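Here the complex is missing one protein chain, while the rest keep their positions.
Residue numbering begins at 1 within each chain, and the chains themselves are lettered A and B in the order written.
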Amino acid sequence: MSSDAVSRAGLPAHFFAVSLSAGLLALMTWFIWSAPPVARTVWLAGGWTFGVLFYYGALRYPHWYWQTLERWYHQLGSPPHFYRIAGLWLPWLVIIATVLCVVGVVWGLAFAPPHHEQGNSYRIIYLHVPASSAALMAYVAMGVAGLVALVWRLKMAEIAIKAIAPFGAIMAAVSLISGAIWGRPTWGTYWIWDARLTSMLILLFMYLGVIALQNAIRDPRQAGQAASLLSVVGVINVVIVRYSVDWWQSLHQGSSMSMFGTAGSAIHPSMLAPLLLCMFGTYFLFAVTVLVRARTEILWRERKSAWVREEVA
Amino acid sequence: MSGFSATLRREVLLASRSPADMVNPLFFFVVVVSLFPLAVPPTPGLLEAMAPGVVWVAALLAVMLSLDGLFRSDEEAGVLDQLLVAPVELYFTVLAKVLAHWLLTGLPLVLVAPLLGYMLQLPAEVLGSLLLGLLLGTPTLMFIGAIGAALTVGLRRGSMLLALLVLPLYIPVLVFGAGSLGRALEGLPVSPVMAVLGAMLAMAMSLGPFAVALGLRISSGD
Partner (left out) sequence: MSEHPLLTVEALACERDDRLLFRDLAFTARGGDIWQVAGPNGAGKTTLLRILAGLFGFYEGTLSWHQDLVLRQAMLYLGHRPGLREELSPLENLTWLSALHGQRDDNALLAALAAVGLAGFEDLPVAHLSAGQKRRVALARLWLPGKPIWILDEPFTAIDAEGIALVEQRLRHHAEQGGLVIYTSHHRLAADTRQILLGRGAARVQP
């Protein structure tokens, strides 16, 4: 690991390495633990599949893995390469995202059974849950990109933050608005200071902070680095906010209403399947948005270089 | 560590030369808190119920406003560059600066808070919790806010941006800080909440200077 960020902050490297790995471990544990039951299932399944495959491969073919990682690092770290690779992936991602979203939404809205208490109004979860989940995931992705940008000063990581932030902010806003629309018939009010609503509102503020900071600094590299630091600090804050808001709610004994009656109650499989499709569709939409925005940003930043002129001409 | 004590001494010296920087946040705190009783109807109990939030939000804003100048005056004079090129760990000089800033502007806020609590009709039994909570909470606010101050140091009109960046980061401290007072008012034990506030302080104090130092280097363009 480069000691760049370490020397910049004036701390010995091992301190950084230890606290970083401990922090990442804690973050991942928290992330999976505190996720809503649906998302927990998805992430656990995905994480385990990926983990088993990854470690099996890494142990079996270490040399090949190392080379591939190094190649990716260089290719993804170099704007022209990234631009081309992203351009190859984009059509496929668009197709997958469209199919998943369309099938999920149509299935969820038209074919899934109505809820026994909430009737049809529950169907907004096919918008609300994917948006909330994507908003949270995007912030963590931003934090990881921020860490990479701070430690390796990778230009692409800075660009990634710039690409992610508006998507995350919009998803947080969609989550809040759809939640409010759903809350009106269900809770009888558009807004309550519920733990999850409050956390999402704070998440939205933090996205806006990152965007504002990025816009305030003129030099793009400097803006990228500043936003990186803020995202990393923000991820720690998201974790603490989550706990503190939960605690705050238990203190005030407010209406702790969950999405489906009692907290943690299982969602019926016939409703879950389209929800999962919508969630995966949103994740792919996230990938599409970020790649498109990153490509635009690359073109703008490198507009004077020869390869961009060729590309545009 | 030589940079630590020298910086601490210098900050105290600087504050003694311009005491207004030290007094203004305190004055702001007192004025804001005393506005609330004028704005709400004098219903019995209402003021008491609002007091934890009022005192904590006012303290939080006072701390945040005082932080705008933490690095800015050094930056404008070109002293910040000297700090960055010095062969001492930036971590410790930052720690010294923030600690000194807390001693000079944060501690007075804490000490005057019980008086304001009394004016907000808080019962005398909870004033200790107010004092202890602010004693643990305000340095945390200082360290978190210093990150924002470091990131906005080179920007014109940075103070509004500082608020945007820092206020969301302040929410956990606010929740637990005002919460500790709320529990005290209900007659519940406050030690668990104080422990959480202390944990936040430990974390902000150990990791905060790291982020501040990084922020200062980023603002300098490194």
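Everything below uses one rule, namely that contacts are C-beta pairs under 8 Å (C-beta built on N, C-alpha and C of every residue); 3 or more make two chains touch, one makes a residue touch a chain.
For clarity, every value in this text was computed on a predicted model and none was experimentally measured.
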Among B:V23, B:V57 or B:V88, the residue in touch with the chain that has been omitted: B:V88
Where the unshown chain meets subunit B, residue by residue: 2-3, 6-7, 9-10, 13-14, 17-18, 73-74, 76-79, 81-88, 93, 217, 220-222
Where the missing chain touches subunit A, by residue: 153, 218-219, 221-222
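In this section, only the chains that are shown with their structure count from here on.
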Whole-Å gap separating subunit A and subunit B, where each centre is the average of the chain's CA atoms: 31
Touching residues (chain side subunit A, partner subunit B) in the complex: 5, 8-11, 19, 150, 202, 205-206, 208-209, 212-213, 216-217, 219, 222, 225-226, 229-230, 232-234, 236-237, 240-241, 243-245, 247-248, 251
Complex contacts: residues of subunit B adjacent to subunit A: 88-92, 147, 151-152, 155, 158, 161, 164-165, 167-169, 171-172, 175-176, 179, 182-183, 200, 207, 210-211, 213-215, 217-219, 221-222
